[in-house]
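A single protein chain has been omitted from the complex, and every remaining protein chain is retained in its original position.
Per-chain numbering from 1; labels A and B assigned in written order.
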Amino acid sequence: MGNLVSVRDLRVSFRLGKSHVVDAVRGISFDIPENSAVALVGESGSGKSVSAMSIVRLLPENAIVSADSRIEFGGRNLLTEPIEVLRDIRGKDITVVFQEPMSSLNPVFTVGDQIAEVLQLHRGLSRRQSMERVVELLNEVGIPDPRPRLASYPHELSGGQQQRVMIAIAIACEPKLLIADEPTTALDVTVQRQILELIANLRAKFKMSVLFISHDLALVGEIADQVVVMREGVVRENDSVVRIFSQPKDPYTLALLACRPRLDAKPRRLPVIDDFLSADGTTSLAPVVLALAAEIRQARPPEPVPIVEARGLRKEYRLKTGLFARKQIDAVKDASFGLARGRTLGVVGESGSGKTTVGMLLMRLVQPTAGQVLFEGKDLLALSDAALMAYRRRIQIIFQNPYASLNPRFTVGQILTEPMRVHGIGDSDDERFAMAVALARRVGLPPDCIHKYPHEFSGGQRQRIAIARVLSMRPEVIICDESVSALDVSVQATVLNLLLDLQDEFAISYLFISHDLAVVKYMADDILVMSQGAIVERGPSEAIYEAPQHEYTKKLLAAIPRGFQRVPA
Amino acid sequence: MAAYILRRLWQMIPTLAGVILLVFFLFKFFGGDPAEILGGLLATPDQIEAIRTQLGLNEPWYVQLGIFLKSIFTFKWGNSWTTSEAVSNIFATRLPATLTVMTPILLLDVVLGVTAAMAVAYVRGSLTDRTIMVITTIMLSISFLVYIIVGQWLFGFYLGWFPVQGWSDSVLTNLTTYVVLPVALAVFVSLAPQTRLYRSFFLDELGQDYVRTARAKGVSENRVLFKHVLRNALIPVLTNVSVQLPGIFVGSFLIETFFSIPGLGREVLLAVNRSDYPVIQAVTVYLAVLTMVINLVADVLYRTVDPRVVLK
Partner (left out) sequence: MSAATIGAKAIVPARPERSAGVWATAWRRLRNDRVGMVSLAIVIAFVLLIIASALGLVAKDWQKEIGVPNAPPTFVGPRVEEATKDPLASLVAKDAKPVDLSDIDPLAPKYKEWSERAAKIQIADPPRAQTLAFGADRLGRDVLSKAVKGAEISIFVGLFAAVVATLIGTVLGALAGYVGGKLGDFLEWVYNVFTSIPDILLIFAFAAVLGRGIGTVVMILGLAGWTGMYRQVRAEYIKHRTREYVRAAEAIGVTHAQRMFVHILPNVSHVILVRMSLLVVGFIKAEVILSFLGLGVPVDQVSWGTMLSEAQAELVLGNWWQLAAATLFMAVFVTAFSLLTDALRDALDPKLR
């Protein structure tokens, strides 16, 4: 089999401002063979998206591509061909599916028109002919009852359906190469699996190649034949999928494989990138992982009385839909559970399950419609605002988005000392600042961060600042609302390790909310599975994963990307 | 749809009530004594008192409010205090002139503005783009008055191409002779701000994800701009037009004053100078109603332009 696309020595930089140039891709080379699936894997800033977009020259206006770079397709260098040639190839021979289907579709044109456009453009079909073909395509991508859908607008479809429409656009002209840029990242886990299977099926049917871009190695392991691992603009490893997973050579690849929490083990501590990358960039995996894996994490035995107990929590939203009609949405339906001291309760579910709302209700950031939240026996929801202040210290929350949870106009010092000032911790500003420095050190930040602003820190560091802020009040219960979901894999491991250390040291109870099943399984002692506002299953985490009872739980577990998870010998 | 319109009409009532109250109390507590104004400088105290009784000014304020309300809903505002012309007649006769001038201005504004903005968006980032932006900034810094003064002097006085004032009964004559210079000047002046505004709409749309998808499909740049982006940019354009529309009825006052066109704007200005309260009050209240109706029509039209809009 020949190569469909060959990328040789690709170098891409971006011009920001007058003299500021940033290198995004620093000389990478790889091949995409015919009729095969190649995965481009890397974390944020690795340059994977930029590399893929360079193939069709869909780069922003401030991008600079080196003259020595070559991308060969059909005997031509796509980087130097005139733009008309590129336009002919786009949508016909090489097509793209993007990450965010909602914003990638034109909101004012119907679904039918948008798919038909490629057919009219490249196949010269008339409107009526193209519409017939569109119906076939919609069937192909698994949209039920396609004919009425022709007149639908994008916002009337769910995320999964929108992505199917994007795929329909991409396969309409039976391309040779489909570039899928993180196509499932914005979707729920169960939908993710459906889309993955769809892409795999279409690939087999049309014998086209797929370039699949992702940050999730496990996901990619299921459908790719070849994996290219990138980091900071260079290729770290490029090999068949079997060898990547069984005999990874590059320390970074090892790190990516090892840092993800695994479903079959509960080591005391997750390995992190630094464990693998020593000064000369080479380390052998075996001793590190074996040492960590040997120590199994012990959970604190549960006490008879839970520190926090939720009874019959309910949250209903009423929306006005007509002149007098109202629609009721039950975000949380009758949730009751207990959280024991020093243990972690995981809450798992997809979007719309109500898991985040539960956390908000416990914190009284959202007012419940009914129910009680008992903290050491006292109902928090019945307290006055003044009385609540005493409890605010003891139960705290870490949010998902590290870029939004810190006030951009406050210095780190101000962020850390504000809670102290509110709750009267510390006698003077100097003492509080000293405590802030100690906190920063505890979470692994350099002491001079006190005077810096949040925008000077990375996502993982900001999450540490958020943890330090919460810690300044010495809470007994911390709600982690998707606290690591927005972080890269390698960074996730460091933050999770920090949370576990703090739990060991201070006997903090965690309510760990996430959609990421592997992470929840690793962190939680007990798990609640939620779907559409209701708790559908509960139990110890091992039991849930080994013997799920509820249909939904089974579906959720089946959707977890497993890749090729083999411990290297 | 009917339910939506009904709901909106229902919601207009408190706003209208607010406008009526605002106008009433503004003129009652801050304005001069209407009896004195109406009586004129030479009126005796007895005459003023007589006028006061006639206008009901000695009644408690809620009775006066009632009289005010009655005049709104029966369209009987009495007569102008200065010309004794019935206010309703003033409306009827001046409105056509205003529309004859302002309708062409509005249409040309939008058409030329959108065209110019698209052209500038097409060459965005280039020297042409930046030069045009600087030129428009400078043009915007010169008062509208200067344009009219110079325009009138140049085309009317010096070159003698157009008359500087005058009006006729025939719409056609008006459109071809008297309206040309004022419309040309007004459109010229508004070209700068409209181009800048619409350009920003286009640039916003060009930065959206769906444009990237269109390019990925192999759509040419022309088609991206003229089909994909234009269609989306029309939404904020519609918003902008619906916001400007109520203003044209009075906004023309400068043009009408300069060119002695007997329109509503000039009438209001004269009324302000002469403290002619009934005229000002009537125009204010009715234009407020007109604005609300135009907003409602615009919102309903949105549905055809933006399919995401849900009229609840």
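Here is the rule we go by: a residue touches a chain if its C-beta (ideal position, glycine included) is under 8 Å from a C-beta of that chain, and two chains touch if they have at least 3 such contacts.
Bear in mind the structure is a predicted one, so any value in this text is a computation, not a measurement.
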item: Among shown chains, those touching the left-out chain; value: A, B
item: Identified contact with the non-displayed chain, of B:A2, B:I138, B:L159 or B:L172; value: B:I138
item: Chain not shown: contacting residue from B:V241, B:I255 or B:L287; value: B:L287
item: Identified contact with the non-displayed chain, of A:A204, A:L365 or A:A382; value: A:L365
item: Chain not shown: contacting residue from B:G218, B:P246 or B:G263; value: B:P246
item: Touching residues (missing chain, whole complex) on subunit A; value: 18, 363, 365, 388-389, 392-393, 396-397, 399-401, 404-409, 411, 418-419, 422-423, 430-431, 433-435, 437-439, 441-442, 447-448, 450-456, 466, 469, 471-474, 476, 505-507
item: Residues of subunit B in contact with the chain not shown; value: 14-16, 18-19, 22-23, 26-27, 30-32, 137-138, 140-146, 149-150, 153, 157, 246-247, 249-251, 253-254, 257, 268-269, 271-273, 275, 277, 280, 283-284, 287-288, 291-292
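Just so we're on the same page, only the chains that are shown with their structure count from here on.
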item: Inter-chain centre distance, subunit A versus subunit B - centres from mean C-alpha coordinates, in Å; value: 51
item: Touching residues (chain side subunit A, partner subunit B) in the complex; value: 56, 58, 61, 86-92, 95-96, 98, 100, 103-109, 117-118, 121-122, 153, 155, 166, 169, 320-323
item: Residue ranges of subunit B touching subunit A (in the complex, touch as defined); value: 3-4, 6-7, 125, 208-210, 212-220, 228, 231-232, 235, 305-308, 312
